[in-house]
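Single-structure report; data block below.
Of the protein chains in this complex, all but one are displayed in their positions.
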Amino acid sequence: MSEPILSSLPLWILLLPLFGFLLNGLAYPLAAKGMGRTHVGIAGGIATVVMFLSFILACMGFVALRSSNGPLVQPLYDWVAISDLKISLVLHLDRLSSLMTLIITGIGTLIHLYSIGYMSHEKGAARFFAYLNLFCFAMLLLVLSDNLLFVFFGWEGVGLCSYLLISYWYSEEANAVAARKAFLVNRVGDLGFVLAMCILYLNAGTLSFSALAQHMAPEAMGMLGIAAVLLFFAATGKSAQLPLYVWLPDAMAGPTPVSALIHAATMVTAGIYLFARMHFMFELFPNLMVLVAWTGALTALFAGTIALVQNDIKRVLAYSTVSQLGFMFLALGVGAYQTAVFHLMTHAFFKALLFLGAGSVIHGCDGEQDMRKMGGLASKLPLTHITMLAGSAAIIGLPVFSGFFSKDEILYEVLVQPRGGWLLFACGAVAAFLTAVYTVRLLVLTFWGQARQGLGGHESPFVMTLPLVILAVLATVGGFLGVPHAWTHALGLESMHSLSAWLSPVIPAAAMLEGPLSEGVVSFLAVALGVAGSIVSYLTFRRRFDLPLPGLRRLFEGKFFVDEIYGALFVKPLYRAGEWMARVLEVGFVQNFGGWLGSGSLWSGQRMRALQNGDLQAFALVLTAGLVAIIGILLVWAHV
Amino acid sequence: MVEPVLALLSAIIVVLGIVMTVAKNPITSAFSLVALMLTLAGVYAAIGAHFVAALQAIVYAGAVMVLFVFSIMLLNMNEEKSEINLESWRTYAGFWSVVGLFLGLAYAFFQWAGESHGPRPGPWSISAIKEHGGNVVALSGVLFSEYYIQFEVISLLLLVAMAGALVLAKRKVD
Partner (left out) sequence: METGTLLHLLSAYLFCMGLLTLLLRRNTIVMLMGIELMLNAINLSFVTFAHELQQVSGQLQVFFVITIAAAESAVGLSILVNVYRNFGSIKTNLTTRMRG
């Protein structure tokens, strides 16, 4: 480890979005005399500029970290200091945080810019941009603080902003319901986070990451194991894994830029980030890691199948996100933390791109989201079409596109790492195949073929296409940050896996092992699967919308009936309990409670009045009796 | 050992105390109190506190109690049925509280008698007082040196009390 460097950079990176939030949430509406009169251009301009400044600072932090691998720290203040309990807010920008910060501020800037175009018909958009800025602040707090407690603040903050933004159009009941569902499901996971924090504090006496890393004592393994499971549970909540993934598809009710920023690029990766941060703890529990890997693999598979039958363009992408997050957990589970972070980054590029492209399509079709009514949009939205092609190629994993590198690396690591194996590899491979199928289905239904309903079709304005182009470039070339070692080795060059080199001081690289297949073979296999999936998909969905296998289709369309199972297991009983409380507790107790208070006061007052009767001798009697009682107590005290 | 005269005086005081408390007629109470105070003056004299004994006899038994008796006569009180209501729980509560208090006090005094006394005996033993020229000389010496401020304050208090009593008792001039 290297010495920390004092720097105020992290503070300013963090404060700028907060400043933007205050401007858009408070100052601007006040100046404009009402939220409803705020202008989208001004509000969006403010929000974009603060994010861009924050991005520049993040770049400066990145440059500063290139020359030294010590983290930039900024101790802010001791929030709690009670003898043993000491919780300080210390901002901590190390190489992992720096990567996350660049993603958040960089993609955040692009999405803010895009939102100016997307929300242009909106009245009172300052509220939207204020929420977006607040979200960025919370997310930055999450990745910048070196203390679990403040990570938790950020964790809750992004949850809150997610809730606010999903229900941005709160007058539609469906949006409010979706937001509530997201919030409640996240709470279930957060409970795990809080309990894990308590256990960690009891065991290590601290919540700061660096100190925790030194307190991983083997004698406390039992309790630590519980903490690790709880923390993993929290991560599944935030990162939409089995069993808590159900909120993410519904979260698509929010505006599309929100889906791109929060529900694809940043917030849902918080679980991955936390896991990578706490890898030293999870490392101690191989069985848990196997569970993590299987959770990821099954989620990837599961969500991939559901994505096959969705007709809402955003829902396809939502299930795709769940599936890709599953890939990341698969990588984490086998111990390839760097690979998970690599896929996190490329996924942030191409999934943000796909969402923004979908937003552009929706914008061009005047709010229509059903792919069955689209078709043949390629000629009407040429720029959107080309950028979407780049994003799709990346997610399918065609060579040279970014997803190719990261996904291959995951599959390869799954195969060679001791906790991986053929079964997990097979799950991953099938999920990769499914990815190609649903992605190409999306393209076929949306852009290619015949225009079915003569839906609108106008290309989006410049502020929306510019982020698309930038993201398309990133999604195309971003993968070269992680060129496989096998390639460079074969070409006789030095290692070009720059992401691995960058992250190694913070997260250890997975051990280089020889597997049953070489990395080249795995790459070839993955590409072959992707191409095969694409061709199958094109041939299938050229003429029809839905899956030609009715049995499976019904299962997938019902989303494996998970929502129904949860409804029967949790929601219904809770409603029942609520009704019972309304009937019995509310009517029998709460409603009468005020009356009881009143009559109780009257009753006791009438009794107590006898004590205040103004009779001197009664007072003297009480005085004497009290004196005797005190003497008696003192005597007993002295002799016992 | 207790001198027999002290034991006798104490017995008289105990009896007079009961009479004062339970007598139906206020006059009986008042006169038993006068007698009690005179007996108490005897006790003071018996343990060598001659000045206090004289004060007790003159001020209490003479002045204060005459005032009491005079007030009773003035207010024209007759004998009445016993005031102590033997049916009220308050009577018993009061009685047992006071018994408890007495037991507590008695316990404290026995403890005190059993201990070696904290403050060491001072210089004024009976023989020292005699050498000094008697109780009154000894007291006045201390009173007018150490306690002269308190003495002056007390005289002011008496003046105020006298004025207050006059104002209160005066009939309103119509």
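In this document, chain identifiers A and B correspond to the written order of the chains, with residue numbering beginning at 1 in each.
As a working rule, a residue touches a chain if its C-beta (ideal position, glycine included) is under 8 Å from a C-beta of that chain, and two chains touch if they have at least 3 such contacts.
What you see is a predicted model; the values in this text were computed from it and never measured.
K.L.:
Just checking the interface: what residues of subunit B touch the absent partner chain?
P.N.:
2-3, 6-7, 10, 13-14, 17-18, 20-21, 26, 29-30, 33, 36-37, 40, 43-44, 47-49, 51-52, 55-56, 59-60, 63-64, 67-68, 71-72, 74-75, 77, 83-84, 91, 94-95, 97-99, 101-102, 105-106, 109-110, 112-113, 117, 119, 121-125, 128-129, 135, 138-139, 142-143, 146-147, 150, 154, 157-158, 160-162, 164-166, 168-169
K.L.:
If you put the missing chain back, which residues of subunit A would it touch?
P.N.:
With respect to the unshown chain, the touching residues of subunit A are 612-617, 620-621, 624.
Here is the rule we use: only the chains that are shown with their structure count from here on.
K.L.:
As a quick test, compute the distance in whole Å between the mean CA positions of subunit A and subunit B.
P.N.:
88
K.L.:
Would you tell me which residues of subunit A are touching subunit B in their complex?
P.N.:
Those residues of subunit A that touch subunit B are 617-618, 621, 624-625, 627-628, 631-632, 635.
K.L.:
Can you list the subunit B residues touching subunit A in their complex?
P.N.:
90, 93-94, 97-98, 100-101, 104, 107
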